[in-house]
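So that we are looking at the same thing, I have put the structure below in structure tokens.
Here the complex is missing a single protein chain, while all its other protein chains stay put.
What follows is subunit A.
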Amino acid sequence: MQNAEAAQAGLQSIPALLARNAERFGDRPAYREKEFGIWQSWTWAEAATEIRDLALGFLVLGLNRGDHVAIIGRNRPAHYWAMVAAQMCGAVPVPLYQDAVAEEMAYVLDHCGARFVVCGDQEQVDKVLEVGDRAPSVQHLVYTDKRGMRKYDHARMNALADVQAEGRAAQQRLGHELDERIAELGYDDTCVMLYTSGTTGKPKGVVLSNRNIIETGKNTASFDQLTAREEVLAYLPMAWVGDFIFSVGQAYWAGFTVNCPEGAHTMMTDLREIGPTYFFAPPRVFEGQLTSVMIRMEDASRIKRRLFKHYMEIARRIGPALLDGKPVGALDRLRYMLGNLLVYGPLKNTLGYSRIRVGYTAGEAIGPEIFDFYRSLGINLKQLYGQTEASVFITQQPDGQVRSDTVGVPSPGVELKIAENGEVFYRSPGTFVEYYNNPDSTASTKDAEGWVATGDAGFFEEESGHLRIIDRAKDVGRMADGRMFAPKYVENKLKFYPNILEAVVFGAGRDMCTAFVNIDLTAVGNWAERNNIAYASYQELAGHPQVYATIKEHVEAVNESVAQDPMLSGCQISRFLVLHKELDPDDGEMTRTRKVRRNIIAEKYADLIEALYDGRDTVSTRTEVTYEDGRKGEIRATLKIEDARTFPTRTMQKVAAE
């Protein structure tokens, strides 16, 4: 076990890995960031110097062992450096979601007792200042972007570059102290603390140790044979565990390059310029890209459209088999090659996927059509299943065994078991240490033997050994007549339609299922434009009779497919309505990672749910909304409720075994 030896040899912290990389990959790029229109790059050796300067600067400012350093900002090399620099000083980095409003931030800053806060720009500084007394532990702010910061009171504030300069100046004085602190870092010391967005209750601080991160990075890097030559694009929130594993854990273990886009709005251009070899995106990114490709193809000339259609047909037939290494006839290979030359190659280039060796999607179920589209182009897109408490990886799909409806086999080093009620449990080297300052939650999640409840219900497929996830375990319930109710299962089927952005299904303890539907403004708006349907607002479009008719078709098609499954056929949707506003994290209806918060929605829209069940045709409602700047407003609407056809269960009617 070479790796185990290496770990013994002192690679027991991220700073130790940094030192190794600076030595071994010294002149290979570690970080790139597009700024002023040009990709700036730092080699591992340069990055090591920058990080050291920053760590020394933190020491000058008086950062103690065990302090928490909050980091709030978009993906920038400086912010990754701040995390590693904090680790060097023996402190714990705590990345936060940059779109969090001041209240959410106040809770987290106060809960972890952060003394130092690294802010990306003026906006984040303002938020932290607004928090003020609600997080009394905060003593010093460091900001990355100097813009607009000149007139602030700098008694408790510094620019990150200035902190580095002070650190450089103090090298002689504090270098020894820093080296000592780096040497102290052990395998079971805290590496990072990440707050889970939590579909219920207050966020919890998940403490992950160096062991968790490095073991996970090591195991998964070897699973996909990641090397120092990979390129990744760091564009997902830094507060999300996935970004920490991909852009720090795996990147430091394998020594590959992390590329930071210019800003969130240039991500697609930057993706194309970098052409990552290893890529992660939640399903909505892939969905969004597919939608935009399809919309643009509709606008293309007839020849191009036919060419596209013809070759996509071939790709769908041959592409996945080629990717899985199954035998394919010579003629088909030739056809696919031609298609690659004419269609797939240029298309992949436009999307920025020309060089992808391994791509992952996770977080939500991905529609089979979407998944197959990318795979048929020859993009090795796979699924994984994970959570913050596991340092991401629980299961993942090995090359050659990829399907849209499973989440794969256990990741290396992970043990899995399924409880009586169907809930999935795991145990792995990546399993978190504890919830910070919350022993009760820790105890209820992780048992003495280290098994962690995922909260998801699932089962192993007999022939392939792959795990399939049905729903959140606590969301799986019974309807009034005892039939099984798994809302997510139906919602996912609905969401696979491009017109439907979100769906929330109700029915636990009731005699029928009903649903809220959110339309996708991009797709439906485009359709409206094509059909000369005028609309002034989201609300008006959502309530349009033709939109209702389309959604009704989708709902009925889903009912028909749900009816195929005898176990879940009770989940067919009898009545639905199209919501007048988009579900929004700012209103607390979704988590920051865009997962629906069922209880909050049920509470907030209780009047609508009541109307769904009491047989009314329309319902008037008023809803409070929160704008991006935190102000509140109110929307009033009258919504139509539509009945949908349900289907008899296809197989022989078996009475639910009681």
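Here is the rule we go by: a residue touches a chain if its C-beta (ideal position, glycine included) is under 8 Å from a C-beta of that chain, and two chains touch if they have at least 3 such contacts; residues count from 1.
Note that in this section contacts and distances are computed from a predicted model.
Hidden chain, UniProt protein name from the list "Phosphate transport system permease protein", "Alpha-ketoacid dehydrogenase subunit beta", "histidine kinase" or "Amino acid/amide ABC transporter ATP-binding protein 1, HAAT family": "Amino acid/amide ABC transporter ATP-binding protein 1, HAAT family".
Across the entire complex, the residue among A:G26, A:G148 or A:G186 in touch with the chain not shown is A:G148. Here the missing chain is touched by one residue of A:G263, A:P320, A:G477 or A:P566, and it is A:G263. The chain not displayed touches subunit A at residues 35-38, 147-148, 150-151, 262-263, 265-266, 269.
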